[in-house]
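Right, I'll just put the structure down here and ask away after.
Only a single protein chain was left out; the remaining protein chains are all shown in position.
When the chains are written out, they are named A, B and C in that same order, and each has its own residue count from 1.
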Amino acid sequence: MRTLTYGQAISEATVQCMAADDSIFVAGEGVDDIKGTFGTTKEAYARFGAGRVIDVPNSENAMAGFAIGAAAAGLRPLLVHTRADFMFLALDPLVNLAAKWRYMYGGDKGGVPVVTRGVVGRGWGQGATHSQSPHATFAHYAGLHVAAPASPADAKGLLVRALTGETPVVLVENRNLYPLTGEVPEEATPIDFGVGRIARRGDDVTVVATSLMVHEAERAAEQLAGRGISVEVVDVRTLRPLDDRIICESVARTGRLVVADTSWARYGFSAEVAAVVAEHIPQALTAPVRRLTLPDSPAPVSWPLEEAFHPGAAGVVEACLRLCGQAPGDLPALADVAAGFQGPY
Amino acid sequence: MRTLTYGQAISEATVQCMAADDSIFVAGEGVDDIKGTFGTTKEAYARFGAGRVIDVPNSENAMAGFAIGAAAAGLRPLLVHTRADFMFLALDPLVNLAAKWRYMYGGDKGGVPVVTRGVVGRGWGQGATHSQSPHATFAHYAGLHVAAPASPADAKGLLVRALTGETPVVLVENRNLYPLTGEVPEEATPIDFGVGRIARRGDDVTVVATSLMVHEAERAAEQLAGRGISVEVVDVRTLRPLDDRIICESVARTGRLVVADTSWARYGFSAEVAAVVAEHIPQALTAPVRRLTLPDSPAPVSWPLEEAFHPGAAGVVEACLRLCGQAPGDLPALADVAAGFQGPY
Amino acid sequence: MTSGPARLLRDMVRIRVVEETLADHYRDEQEMRTPTHFSIGQEATAVGVCAATRPGDWVYTAHRSHAPYLAKGGDLTAMVAELYGRQSGCAHGRGGSIHLVDRTAGFAGSAAILGEMIPVAVGTAWAFARRGGTRVAVTFFGDGATEEGVFAESLNLAAVRRAPVVFVCENNLYSISSPLAARQPAGPTIRDRAEAAGVTAVQVDGNDVFAVHDAALTALRHCRDGGGPYLLELATYRWREHVGPGHDHGHGQGYRPVEETEAWIARCPIARAADALRDRDPGIDRTVADWREQCREEIRDAVAHVRQQPFPDVEALLDGAYQPVPR
Partner (left out) sequence: MTSGPARLLRDMVRIRVVEETLADHYRDEQEMRTPTHFSIGQEATAVGVCAATRPGDWVYTAHRSHAPYLAKGGDLTAMVAELYGRQSGCAHGRGGSIHLVDRTAGFAGSAAILGEMIPVAVGTAWAFARRGGTRVAVTFFGDGATEEGVFAESLNLAAVRRAPVVFVCENNLYSISSPLAARQPAGPTIRDRAEAAGVTAVQVDGNDVFAVHDAALTALRHCRDGGGPYLLELATYRWREHVGPGHDHGHGQGYRPVEETEAWIARCPIARAADALRDRDPGIDRTVADWREQCREEIRDAVAHVRQQPFPDVEALLDGAYQPVPR
């Protein structure tokens, strides 16, 4: 299979779906820009033009409502936010209307399949309002689906699924994944929501992660293998629906759980995953669950603080070592995947 | 000690704090209405007038920003939303600005102590967009404090704390609690955030709850006592900071945990409480954690559906019985506290 | 839809009788467990506009939904059933008064978060235009909703995209108990704001159904001709309390001067339309009385029928939350 970057996979999914279904359109601030949202909307714009890849005013709330109205009338909107932090301004229409539409109007009149892509993750000192990952906020509310693909193949397959389903979907994409390469099928084959993936097999500790943290966990696992610790990495792929079974099956085998996430611990992804285990197989846990998340402050800008703020492979290594009763410290330090990000923005 | 209703306690806290500190003002849609936000702003309006209890345009976003600007200039805003569902429109200024203000400007220039009261809870067929409790959403983000008082005394004490502290606070108040009575101190004594309360002692099961669900849990406990099951009810009082210790101490004794909440399970209050136990004392659990929450749909309107949708004492009873290995079913049914709500709105 | 003057009057009479009857049931039985915002006194806005639409046009509204729903031809029994929480309701009892819908009639939906349906109509209108054809989207909202930022965002978006959407502002001077003066500065009007956003706009006497209808025809033609969005600011007044069946003037609620309410009641849109028609049709009062009787019977039957209907099955509580998974 040929390889693509994560960004190319998203672009390809978009273009293929648009070619197959002319009700799909892309909308977002600057989607027609020469840089094309990290390259992901560039080809769609080149192929389908300004009639189907539309630049919009800076009006996140109205644009979400607009997309809902277009979807109600049979179109398929793909909204793009270059920063998921801006989606707080679109929360009302997405959570109070899109998520509830199908149910609130009786369940038999169809949904409003608005698909919203939000870019998350650290950049280069982007600071408190440009580094957040609000996936748990959207995933809390019944009626939406939320995905956070980690691999190029999943980025394609989940977007294809979103663009062919009837459910409003929020997809979060960590910007540091865009350059990442991987095998991606040529065809526009959907990947179902709610089905996790074992990213790496292991026996001693389970690391449940999503998006960027899957890669951090894999790198940690690689290093820990050298210490004789076998780490299983579970990539849930979607937060809602959440694949409880894959989490529980893994933890039932390993007895140890680390949850790694790029948002805060409280009421976040790490809380839900730990709760799933506590709800189904608490007796399987041979050690307390560990959560590797953001510390409880807003994101700082200054480089050393930002480095300390964001969780990464080194944190996963440390958490696993502790869970296995081994002292951390004597392993060579791992640089974060995201630490390779080149400025200047 | 004299008794007050929950609504009167909030009113009294507001009035006493306003009398003591003339930088406090109340703002919200219709706060000067004759009904005075379920009676909670009526006396403040009568005493302090339209200069300090201000009716505002229907602009939730700008009002939150306005409050932040007033707080930056030394005032103390108390914002009121007759429905917390409207606060999604104020999420950006609260989460992206108020929560981050102190940190983002260096930590030494003071915070913006904006206090926001949001009314939550079911009414009379209010449906999908007027019955939600978004406490977990606000509590996910570092920089805010979030409280959900269950008793009149706590409603007063926590509001006093909020109005005298430097941290932006979101208080959620279940509308079905307003008529509830309880002893309330005369003085404006603050209750610190982050300190839970044992609402009822017990040995067999711990029910961790907040707001209305504390009362549902107490009523369930009462009934279960008749079955020889001793239930401990933990009222966390605040979601952020969260009193991990009181949760863990109780579960360490009982070995069984039910979490009861008026929002959805995924990424919600019930997830965080279960995670705290999984993180600290998983070995103490002698049975799986049970979550009593909203089913995964938007809120319906039709009376029988609404009754089935909202969690209550009967659900707590059932969860506890199951955890203790007893068959449910042969207890007289409990009506919900909120089911006593009289229309017509 | 025919739109002769008598038809406009008749539609108003029907809505009035239906709402008055429902309000009585609502108050007396306490069986419609859904917050209900009556349009009694405001019928001319809904009727004048909706009668000007074509079946293929879509209407969205805010919480004050019954009148536009009925004026657009929404199924009466399904609405009553929705208010009574029955499975046969237009939203199967899931939505209630604030979430009416009748796709067949072109009533695309109502929602109760202020301003929420305004951009939705812009999106629908844009989708209509994209397909070609001359369908228009219409969105009703109150004066209070124009303070929500999304109103301004939507005007701008509609203007930039030249979407065939008619914004219908029912300016009844109040947002619950807050008068306009507490919420918007004196001087500029809602019409002015629309124009400053690039949207063609007019102010019309919202209690004059013929004037509203004429203006709506102009607005819709403007949209169909590719002229872009249009706003109608319609001055009107609600006679009952904000939500619920009661009258609240002179009952100690005090937010509306009794004289003000009485003056507006004197400007009853139904009486005015009848007055206007009386010259041409001296028997109009008799006709109106007959309509009243027919409508009373219609709503009586609907209520009686609906009350025999079953509630939704509790087992089906979760149905419709998500797209059904094919088995």
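As a working rule, contacts are C-beta pairs under 8 Å (C-beta built on N, C-alpha and C of every residue); 3 or more make two chains touch, one makes a residue touch a chain.
Computed from a predicted model, the values in this text were never measured in an experiment.
Asks: Taking the entire complex into account, which one of B:74, B:226 or B:325 touches the absent chain?
Replies: Selected residue, touching the omitted chain: B:74.
Asks: Give the residue, chosen from A:29, A:218 or A:244, that touches the chain omitted from the document.
Replies: Checking the options A:29, A:218 or A:244, the one contacting the hidden chain is A:29.
Asks: Could you pull out which residues of subunit C are in touch with the chain that's been left out?
Replies: The list for subunit C reads 147-153, 156, 159-160, 182-188, 192-193, 195-198.
Asks: Spell out the interface residues on subunit A facing the chain that's missing from view.
Replies: Where subunit A meets the chain not shown: residues 29-30, 33-34, 55-62, 85-86, 89, 123-130, 295-298, 300-306, 308-309, 343-345.
Asks: Provide the residue numbers of subunit B that touch the chain removed from this figure.
Replies: Spelled out for subunit B, the touching residues are 51, 56-57, 59, 61-75, 77, 92-93, 96-97, 101-109, 111, 142-143, 145, 165-167.
FYI, only the chains that are shown with their structure count from here on.
Asks: Which chain's C-alpha centroid is most distant from that of subunit A?
Replies: Chain C.
Asks: Would you identify the chain whose C-alpha centroid lies closest to the centroid of all protein C-alpha atoms displayed?
Replies: B
Asks: Find the geometric centre of each of subunit A and subunit B from their Cα atoms only, then give the gap between the two centres in Å, rounded to an integer.
Replies: Centres of subunit A and subunit B (C-alpha means) sit 30 Å apart.
Asks: Taking each chain's centre as the mean position of its Cα atoms, how many Å separate subunit A from subunit C?
Replies: The computed centroid separation for subunit A versus subunit C comes out at 41 Å.
Asks: Centre to centre, by mean C-alpha position, how many angstrom separate subunit B and subunit C?
Replies: Between these chains, centre-to-centre, one finds 36 Å.
Asks: What positions in subunit C touch 2 or more of the other chains?
Replies: Those would be 89, 91-95, 99, 111, 113, 149, 320-321.
Asks: Where in subunit B do residues touch two or more other chains at once?
Replies: 61, 85, 89, 127-129, 295-298, 300
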